[in-house]
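The complex is shown incomplete by one protein chain, all other protein chains being positioned as in the whole.
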Amino acid sequence: MVRFIVKRLLALIPILLGISFVSSMLFYIVPGDIVTVMLGQHVDPLTYANVRKALGLDLPFWENFIRFIQGVFCGDLGYSYIQQRPVNQIILEAVPVSVKMGIMALLINIIVGIPAGILAAINDKRISGRVLNSSSIIIFSFPAFIAAMFMQLILGVKLGWFPVSGSEKGMLSYVLPGLALGLPLSAVNARLARASMLEVMTQEYIISAISRGLPYRRVIIKHGLRNALIPVLTNFGMFVGAFMSGFVLTETVFNLPGMGRLVFSAINARDFPVLRGILFISALFAVLTNLLVDLIYARLDPRIATVIVGENTDAAG
Amino acid sequence: MEILKVNDLTVYFDTRCRPVKAVDGISFALRRGETLGIVGESGSGKSVTALTVMGLAQSIGARIVSGEVWYDGKNLLSSQDLYRQVRGKKISYIPQEAAPALNPVLQVGKQLGEMLSVHLGLSAGDVRRKTAQLLETVELPQPELVARLYPHQLSGGILQRVLLAMALSCGPDIIIADEPASSLDTTIQAQILRLLGTIKAREGLSLILIAHDLGVIYQNCDRVLIMYGGRIMEAGLTSQILENPLHPYTVSLLETYRCLEEGMKQPGLTKSCPPASRENIPDALGCVFAYRCQRAMDICFLKKAPSLTLDDGRTVSCHHLLHLRQDGNPDARM
Partner (left out) sequence: MPPVRRFIRILLTVKPLLWGTMIAAVISAASVLAPLISPVDPLAQDLSASLSAPGGQWILGTDALGRDVFSRVVYGSRISLAFAFWVLTLSLLTGTVLGTVAGYFGGIVDSVIMRVSDIFLSFPSLLLAMIITAFTGPGMVNLVGVFVVVYWAVFARLIRGQVISIKSMPYIDAARIAGTGPFGIITKHLLPNCFSPVIAYGAMMMGDFIIGETALSFLGLGIQPPKPSWGVMLADARNYLFTAPWLMLAPGFAVLITVLGFNLLGDGLGYLLNPKQHERVGVSYGNTEG
């Protein structure tokens, strides 16, 4: 196990370097002059030079790249000239809102998705299983922001159950955003759980467990679920990525001041350092979650820590 | 005394084109304390028979068309509830391959202990003691260590013993063993069969032993069913049948076996016929073996052979015997 962890940590290094590389590339792909794009045509020459220097554009790319990595180690993600504040401060302020929303979405995802998938698998041959399976593919086709607008319209306005905008009403403000983000992804989870459970239910050890006279519930829960949930769990890393993208859309629709809306406003304000910082942080977070998932996976499946490691470990979904 | 009786069991698999008749109207009985062998080449329906008797036909996607399984005065097939009371407790099943039959994410001791706590309601301490004791019964040298390991950490032979321990755990009346250890090497297979025989004798169990190896049958079984194409070709005392086969299928099985044993070059089995082409044969009106039988007559293709009980107690399904008998010479070849 220790060897496994060390190996996984070592495998992280090239990934982190790669993420930093892609992030530092961003300033170089802007067509035209980046400072002009950021600050407009009529910027005074002194500011222009200062900003250019501060962005590191006076240096060759490689030095800039190294500076970025150094910055990351010191917790410095750059400086926003639009907001006149360090980027990490701006991001930190936005994090709590997104975390609350993410937790809400994750809860919905787990509470709705996994049981729905397992029930669909257990009742595969019955009407209820078919209905669950067909509805999951419909729900799964809902883009989060369209789901968000539908929910705003129906649950928020027509029925008036939940606040449709802002974050003033405490946890209640996060219900609709959490649903909009969590529900479509819970259908992904349901489909995965169903497929995995169906696969497991044809395994010989299930038939063998039944042949030993164990009660149905026990077979399903102890022998079926435990094995079926392993692939579902490994997919959780993917949800973190999907959440990061989903925040941008749902927070914009619901007007919640989190990381997602920060991306939206930074895009409109051409606040490039903020965007770079958020991209880096999101990828870092996704990578670390995947690492965590891998470690939990290795704990859950005794075959793993001895078998995989290295070559064919799939990074993200 | 018959402890288990199977009547007219018919089991189909509904495939896209037409039902596969995996088991086609077989009847047999298991007597208390005996070992009943079921032998036949691959695909002859042995495993499906065993699983159906265990009440697992639906679990493998099969459909029971007809049949009864009588145990302890009740027809088990009439209700799943009856099975819930006997499975694992009174009737145990040992599958062919051990590794896939065990849950990969649970320690083997836990899986064995689970049966003890579920069926016998033992406390945690008792479960641990009994687990170790059972593993010792099946001659595993370090029971505590084995109990703590996961299936992938153990060899096939050890896992097969663990399964045997599970089958024994609740003091069953009947054990159904489907080609136990046949995928392992012959020495280990022999060890496990010997162990099974010893335990059976000691505990006074009744055993159904499925095999495709006639040697195994000869050494271990009191009586034997010869199966082919989901039907019983011939049934009776092992010594009778294997020393003096009547059905052409039994004859050819034995011939093949002798060829293998004696290392002779001549392939024994009659007209070779790969299974794929057998599938294409329209549902056999007559004898399922007719298409491969060297002695087949016209009637063999047209009419199912009724099973005939001879004076020595054996049952044979073959038109030849019927003809011979009608000729007034029933025991022509005996």
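When the chains are written out, they are named A and B in that same order, and each has its own residue count from 1.
Methods note: contacts are C-beta pairs under 8 Å (C-beta built on N, C-alpha and C of every residue); 3 or more make two chains touch, one makes a residue touch a chain.
Here the structure is a predicted model, which is why all the values come from computation and not from measurement.
Residue A:Ala242 is the one among A:Ala242, A:Leu256 or A:Ala298 that touches the chain missing from this view. Shown as candidates are A:Ile90, A:Ile207, A:Leu256 or A:Ala298; the residue that touches the absent chain is A:Ile207. Touching residues on subunit A toward the chain that is not drawn are 14-15, 18-19, 21-22, 26-27, 29-31, 121, 124-126, 137-138, 140-143, 145-146, 149-150, 152-153, 157, 198, 201-202, 206-207, 210, 216, 219, 240-246, 248-249, 252-253, 263-264, 266-268, 270, 272, 275-276, 278-279, 282-283, 286-287, 290, 314-316.
The rule is short, and it goes like this: only the chains that are shown with their structure count from here on.
Look at where the CA atoms of subunit A average out and do the same for subunit B: the two points lie 53 Å apart. By the touch criterion given at the top, residues 51, 54, 56, 59-60, 84, 86-89, 92-93, 95, 97, 100-106, 114-115, 118-119, 150, 152-153, 166, 170 of subunit B touch subunit A in their complex.
Considering their complex, residues 203-215, 218, 222-223, 226-227, 230, 300-303 of subunit A touch subunit B.
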